[in-house]
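Selected chains from the complex are presented in situ; the others are not included.
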Amino acid sequence: MHALVARLYPLCRSITGDGVRATLDILGEHLDLDVHEVPTGTQVLDWTVPKEWNVRDAYVMDADGTRVVDFRRSNLHVVGYSVPVSATMTLAELRPHLHTLPDQPDLVPYRTAYYAGTWGFCLSRRTLDGLGEGPYTVVIDSTLADGHLTYAEHVVRGRTTDEVLISCHTCHPSLANDNLAALAVATALASRLERPRLTYRFVFAPGTIGAITWLARNRERVSRIRHGLTLACAGDRGPLTYKRSRRGDAGIDRVMAYALRDRPHTITDFSPYGYDERQYCSPGFDLPVGSLTRTPYAGYPEYHTSGDDLDFVSPESMSDTLEALWSAVEVLEGDGRYLNLSPYGEPQLGRRGLYGSVGGRSDTKQAQMAMLWVLNLSDGAHSLLDVADRSGLPFRAVAEAAQALETAGLLKREGA
Amino acid sequence: MHALVARLYPLCRSITGDGVRATLDILGEHLDLDVHEVPTGTQVLDWTVPKEWNVRDAYVMDADGTRVVDFRRSNLHVVGYSVPVSATMTLAELRPHLHTLPDQPDLVPYRTAYYAGTWGFCLSRRTLDGLGEGPYTVVIDSTLADGHLTYAEHVVRGRTTDEVLISCHTCHPSLANDNLAALAVATALASRLERPRLTYRFVFAPGTIGAITWLARNRERVSRIRHGLTLACAGDRGPLTYKRSRRGDAGIDRVMAYALRDRPHTITDFSPYGYDERQYCSPGFDLPVGSLTRTPYAGYPEYHTSGDDLDFVSPESMSDTLEALWSAVEVLEGDGRYLNLSPYGEPQLGRRGLYGSVGGRSDTKQAQMAMLWVLNLSDGAHSLLDVADRSGLPFRAVAEAAQALETAGLLKREGA
């Protein structure tokens, strides 16, 4: 996963443009992607698809011909959606277009101006402090023109049409944790899914406008989404954070609480701020979509700076995020409501070899307790996750007990 | 407010009589009052309006002609509703009619005998200990005769007929905290209300029988009461105490919890004991009426003694009570349910100048968060107070955000 992050890192992404296409091309080497191109000017919910932005070069050059700020060194140096500029100006004239972080003098900030029609450069405070009066040659060789917004989907079809949505934003340039790590983890998760029960839909789209575009084009289809996650900041060294859906008691909220319970983690309530859960959880949609990150949105000093680089994300952290997601998938796949077909008194398990079937295993006692719990709570009102929660038993033990009891004809699955 | 308390302090109030009328006359100098006179013998719910009691003079005089106990010095000296007496008797004969506080030897207790047909005097233990064997001339020049029970209402009409009830008991003689401070705070609150949305009804009536009389005469009208408070003990130096309505989850219960959250305070559950919330919250009415006091009912040593004097109440405490009430009024006035008219995804605020509109303010970030929260929760099921509670934002910021969004055509108020 870290290699994939490293490969994607240099590309200049924004909410539109060739950097996004190049990113999706690379993901497409791992996953079968449907790439969608939506023309500039398309009405999407309350918004309009903006012009497409591309930048070939950008720099501030001093009188000696030295590029003191250079897009080729880092795409963070140019403010996203900067209009073209080619001028000579003094530092005083240039100064209003320069963005630094006075409190973090060695870092370059990440800035955008999507709908502002302006331009600018980002640089470290230390670089700025070293600049003379000028004059400087100032060039941004960008185009802001009719074009397309690009997003992609990857679908792993399941035995049912009930869907799990995993959504990652693709619009940030050279920031590793936000959000290349999530792209890498989502790609790994998608690759691991085989013939699942549920259908898994991965959406790779720019933040805000991308999610809004996807929602606008899939209004009829969102009712299929039974569970969803926005996935972001998946690689830093902090513990996992799950932010609940707007509903607060959706299935995904319980599943994620379960999936995280044996790892260091934090669970927070929904707020209409952060990543694209803002859109999925807008009141008109109110989808059961939570958000999984490690350190949450804007919660680390390197956030939206050049400090969010390849060293900032660790293979171990990405792996931990993936495994937590996999625990959630196991529950999503295995969960269900069952009906005890012999609900009056306990059925005689011994006669059916259901003690014997587990007799040789070291977890016999757990398996037996799981069977008793599943039988007791399988009244159509409790799911296997309910059984795991109430009994304190691992979900896997509960699911195995349900399987054994179903095989023995004592249990019947309800619904899909 | 303290000046008003001081002016009311000397009057001899009881559940009926001229002291109540004089009290209402003084309040009437500040507020437009409707004074109601209900004749003795009127059936009011399970009760009957009693005879009217007035006392002109009362004393115990020793052989030297010295008034050792004198109504003119303090009206607390005569037991409320004492029948007339004029007799000469020894201390031994008088003793069963004398009430003291052995544990608080310097204080005169407050005692009444509304429906008992007896008489008595209250005095300090120290005075009692200094009395000789007598004989004493014992006079209570009172009348207990057909007359009226007197109460008053002040109504501040709002744009809707939904009512807020503020009820204060008027039946205590020279006790400053219980309940002159509440009368003064209620008067100040009423004076401050200008063209409110809700209608505010202030009821000044004797305890128990007065509230029962008001309820009996307004049975048809009580359904208009959306929120209510009994207000008492509003001036002592203790922190504020809110006692929930019988329902426990009425609007007023949430509003008061919000209004008090930034002050030292206590919130207690309802109990059918205390002030007239007993009557308003009787199960047949079960009105959404809580009770606001500082130190609660019977919770301070000076309670129902001559220690509850003008020094016992402080201007600062009365002012604090008033401000807490005003915070509650702000929420009552500003609260409401709104509908997000653009509920699918977030509406584009920038295009509507809704970032700009707040851009120059230091609380920009809060204002922006408030807009996102209001948009997200305005689904018809959440009130602005819900938004404030869930977001942790100040109610005022939430209400201002709603206003801005309504002006921008993004929000519509539901109902009144």
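For the reader, a short list of remarks on this structure follows.
Letters A and B name the chains as they come in the text, with residue numbers starting at 1 for each one.
Following the convention adopted for this analysis, a residue touches a chain if its C-beta (ideal position, glycine included) is under 8 Å from a C-beta of that chain, and two chains touch if they have at least 3 such contacts.
These numbers were taken from a predicted model, which means no experiment stands behind them.
Shown here are 2 copies of a single protein sequence; counted across the entire complex in this file, the number of copies is 3.
Following the convention adopted for this analysis, only the chains that are shown with their structure count from here on.
Listed in rising order, the residues of chain A touching chain B in the complex are 45-47, 115, 208, 211-212, 215-216, 219, 246, 269, 271-273, 278-279, 281-286.
Looking at the complex, you find that chain B touches chain A at residues 340, 342-348, 350-351, 369, 372-373, 375-379, 390-391.
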